[in-house]
Structure formats: structure tokens, C-alpha cells
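With one protein chain held back, the other chains of the complex are shown just where they sit.
Moving on, here comes subunit A:
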Amino acid sequence: SVQAHKEEENPRKTMEVNGFMPVPDSYDYDLIVIGGGSGGLAAAKEAAKYGKKVMVLDFVMPTPQGSSWGLGGTCVNVGCIPKKLMHQAALLGQALQDSHKFGWQFTEEVKHNWMTMTESIQNYIGSLNWGYRVALRDKKVTYENAYGEFVGPHTIKATNKKGVEKLYTAETFIIATGERPRYLGIPGDKEYCISSDDLFSLPYCPGRTLVVGASYVALECAGFLAGLGLDVTVMVRSILLRGFDQDMANRIGEYMKEHGVNFIREFVPIKVERVEEGTPGILKVTAKSTTGDQIIEVEYNTVLLAIGRDPCTRKIGLDKVGVNINERTGKIPVNDEEQTNVPYIYAVGDILQDKLELTPVAIQAGRLLVQRLYAGTTTKCDYVNVPTTVFTPLEYGACGYSEETAVEKFGEENIEVYHSNFWPLEWTVPSRDNNKCYAKIICNTQDNERVIGFHVLGPNAGEVTQGFAAAIKCGLTKEQLDSTIGIHPVCAEV
């Protein structure tokens, strides 16, 4: 171990000479967290509370288009935060339309300026990046903007953007490297297409856009882009929102279609070419049907790929320390204490196999893990009944089982579904749809009609769902729900 530290200037030489890295007998840090996102930062800050010496490594590999960002991870920079803000921008556009019927008079045509919105959002994100730096400093967590990879037992190599390499050792590691958008693997994808990593800081309006994919990322982005007045098409290979309740998914799709989003179903792109340079320029997409031989060619200003995300686990040296990953997906299997097959290496967040990819889940898992490590608690992260919301134009909040999974697990005869359409009061005056908002609960008749699934489609679905998630955690039954008097006039009373 002394040798490794002396020859720090040329770690590669050390490794080549020895053929292996020796196990250090004292460590630079108690804990090193690889990845400064939701899970990583939560874990690091929690560990510092217990007086541990902690380091966080965060590094963003630029996208093929050159986009990069600061500390905070996906959620803050290219995920939840800018997404919700752009969704809000689109909702405000709708509100402006509605306002006429409520008496607001304005004669000027209302237009949207992409740059103004993007700058405001990026300014906010910049303040968050700084806030995280200050928080880490205040909690005395060491932070390096460097790419971390394992090079031997208890040892990682951190490479900063200038290529300077440093070695660090720690008693415990937490991998929280998150994911990045997947590319199609077709000609022109990396050169001409963008992903969500690029969209939120795009320095020009995307214009007529093709969104490839039917994930919540695809639908949310398509939704707000259309809401801002752009011509948007979604190209779907098979179903919408795989993994979510399919009845709700189809309702979301229908709503989007009726509100100006075009859908091309059962096609996949096979080639993207540039027809005209410019910002945004014109791209030609060639797509093939999944059910036949039909080929189509369509032109767009921008092509946004949202076909899935892959974990950043393949190039961080996991093989050097023997951490198992799922070879096909890249995800890391862990036990219910977030521990990998290597006892001193843990993992949290989106990279975990068979766990939900949500910021609050990563934060909770990270915090509880650190409390178990250093504060002697035994509480494990509860991954059941985690609420979530999809911020499509008509928002969808859910907690618990989808109808399909409930039927599969409990049997159709043991499930009772209670459902209803509702018409938000705010939508009545401006004559907006009276039969689109919808709510349903799925109850287990064998267990006192316990509510095991909650689904709501309507405005502010996220706000509505949060409270019900707490109730479900307490074991809410249909009877209790019935005996709870509603608040009027709100959507949640349904």
C-alpha cells in the first residue's frame, strides 16, 4: 500500500509492474460515493452527519451533441426539475387560453419564446448546482469533479477533466452512478438526434419534433413540447408506458392525441439523415413498420430519442473488484440492504436491478443505508407502495398495483375496482373535456377490501396522490375511504 501511494504520479505503471493492487491497511476515507446525484449526495451528506470522512466523485461525460452539466445528477440537471418546469410552462399556455372565458382580455397573440424559458430554467439549475457545492462544503464532504473507477480492492482512480489522475482508498463505497439515455444504434443517431440530456438546455427552439419512444420521458417531453405550440409526433414501437397500468396509459395517449400530438404506432426508425444544416435544421427519418414491410420517410427539425436509459456501470472498473452486474442490462443486483456481492461495496438509485427508478427512492435508500452503516439502525428501504406521477399534459398519479398486476397476483375474483370519471370545476367554465379525468382504486376483497392500487388522471395528480400514498401505507381500506368526508370542490374528493 505504501508503494501505491508513492507512485501516485504514475498509477498505471504501478499496476503494470505489480499486476494487481495491494489491499491498503489504512484508508484515505471512511466512505467514497461515486456519483453526485440524488442517491449519492443524500448518502454522502448523511454520512458526514455521523462524523465520517466522506468523498463524493461526480463527473458528467458530455453527450454526443456536447451537452454537459454541474453537480446534482440527472434529476436536478436533465430530469425531474427542468421537466416539471417545462411542463408548467406548457400548462401556463393552456391557462392563458382558458383565461378568456374567465374574463381576462388581451388582444395580442400569445407566443412562446423557447430561449427565455430555457434560460430561466438553466439559471435556476445553476443556483441548485451551487447550492449542492455549498452544502457539501458546509457538511465537510470532499467533492471532486472527477470520473471515478475501481482499480483494485478498496481503491479508486479519479480522473478530472484535464486528465489528471489521483488514487483514493476507502473502507466503504457506494455506487450511485445513475443512467444515461440509450441510442438506437442506427445510422445518424448520435450525429443528428438529441436526447433528454440535450433537450433542457437546447440553445435553439426544437421546432417540428419527432419523439421516438413511449416511455414516460417520451410522453412527458412530447406533451410539453406540444403544449408550447410545437408540431410534435411520437413514434411508438408497440405499447405506451410499459410497466404502468395499461388502461391509464391508453387514456393518456388518447388525451394527447386529441390535444394535438401525432402518433405513429408500430414503427421504428432505421435511419436519420441531415437534409439541411441549421439550428435546428432539417432531418429526414426513415422508419420501418414492425408489422409489415412498409417504409416511411418523414422530415423533422429535431429528433428526440427517449427509448430507455442504461446504467453507467460498464466502465467503472467493477470487474477489478468483482462486483457482479447483470450483463444484459448493466444493472447491479443487491440484497435488501443495497449491498452488492462485494461486502464493502453498496449501490443506490437507478442502477439497482428490480428497483424503482425514482429520485425519492434513491434518496431514502441512500439515507437509510448510511444510517445502518454508521448509526446502528436496522431500518431498510421500503420499496413497496411507492407513489409516482407522470407529468403528461393530463397528469397521472399512481401508487401500488396496476390493474393487470393486481389480477395476476391476487386473481380476478379477489379484486374489486372502483372507478369514476370526474370533471374538474376549473374546467367547466372554459368548456374543457368533461369525460377525460378519471380515478380508480383497486381493492383486495380477501383482505378487508384493502386499497392496493390507486390511480388518478387529472390536474395536479402528483399533489393528489401523495396523501393517498401515506394512507395506503397505513393500510387504507375501502370502508375507511368511504367514511372520509371529501373536500369540496376539489378533484381529490372523488
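The rule we apply is simple: contacts are C-beta pairs under 8 Å (C-beta built on N, C-alpha and C of every residue); 3 or more make two chains touch, one makes a residue touch a chain; residues count from 1.
As a convention for this text, contacts and distances are computed from a predicted model.
J.: Given the options "AP-1 complex subunit gamma", "Thioredoxin, mitochondrial", "Transcription initiation factor TFIID subunit 5" or "ubiquitinyl hydrolase 1", say which is the protein name UniProt records for the missing chain.
T.: "Thioredoxin, mitochondrial"
J.: Have a look at A:Tyr29, A:Phe150, A:Phe173 or A:Phe200 and name the one touching the chain we're not showing.
T.: Considering the complete complex, A:Phe200 is the one touching the chain left out.
J.: Taking the full complex into account, find the residue in A:Ser38, A:Thr74, A:Thr118 or A:Thr209 that is in contact with the omitted chain.
T.: A:Thr118
J.: Tell me which stretches of subunit A touch the chain missing from the display.
T.: On the subunit A side, contact with the omitted chain comes from 62, 65-70, 77-78, 118-119, 122-127, 129-130, 133-134, 137-138, 198, 200-203.
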